[in-house]
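If you scroll down you'll find the structure; I have some questions about it.
What follows is part of the complex, with its chains left where they were.
In order of appearance the chains are A and B, and numbering begins at 1 in each one.
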């Protein structure tokens, strides 16, 4: 099976940003995403979404360029006021061209 | 005094205290998130339905003035709250408006607890009050979010926040329930009554157990909130309560109805408002507004406020 090297960008953030970030991913050329309900702690405390299910983790497999764009956008719009962590690592993807 | 004590031995209030205790002793008791959500869907829909069924048998003239009173208080209370926070409390615009939005809106659980309390005393507050809860939920938030827009251009997305409030699950369920109950009327409602009426008080006990646990987490934030906010979270609700009693009695509500109305108006939202404020005023601190509405005002109202409003309403209206 041919494997393509792409990037897995992982975002963990407040649940309230969920739909916004999905839009952000799509608008920057992401072809898909996977969302998990998670809990967590970091440098910021209180969430307004105590009632709504804590944090979400959004993972998206993208090309390097799309990944960079997504990261930049998140940094610009959400880093200042929201609880969010973003990291990326290379992954080998089957049928990788579907996701570029 | 006795009626105050009777509030403390209500299963609802004691379940709330049990929830706090559970967290204080670090019990592993945990309320599954989906159950919490399901209970709140159930409670909101049930209030709406019951209110709607009642509305269907109420004359328009009976509730038109209470409606006017509700809207008026929905507009005035966030403005007062903002002024107090900004000019006496020296909070910045975002935080003052963010907290004000919570106090302009309403806590459905406080409303339910007030109804239960009144009923436990043998009173029967007006059946259409849930319609007022739905009415009171939205305008206060909108008014408060507008303030920073008017003073300077607010940074967050007010449009998104408005959509969030107006289509929020509590409004959909309350309003939807009202309409369904109204159209169904008492006869069609009967088969679903055991579920929505019979089970209501018990479900509320579970819900308050969980609210107690959530509140306990807030108590840790009390220090960060500061003394001013602590005072604000108790004194302002009392003032709003008295205001609501006067306006409520004037608008034709019964004594019991006015006391429930007071609990409603004095309460701070902790579901609809936080989500909207987080979006519209991202710089406002969730610690401040959640601690105020959920950590201070909610426990105050549920234990002392509700019997107090009833007492005052009896004085004023007797």
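Quick note on the criterion: contacts are C-beta pairs under 8 Å (C-beta built on N, C-alpha and C of every residue); 3 or more make two chains touch, one makes a residue touch a chain.
If you're wondering where the values come from, they're calculated on a predicted model, not measured in any experiment.
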Subject >> Total chain copies in the file, per protein type >> reply: A x3, B x3
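Everything that follows uses one rule, which is that only the chains that are shown with their structure count from here on.
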Original post:
Cα centroid separation between chain A and chain B, in whole Å?
Top reply: 35
Original post:
Touching chain A in the complex: which residues of chain B?
Top reply: 33, 36-37, 40, 214, 217, 221, 270-271, 274-275, 277-279, 282-283, 285-287, 290
Subject >> chain A residues within the chain B interface of the complex >> reply: 14, 16, 45-54, 80-82
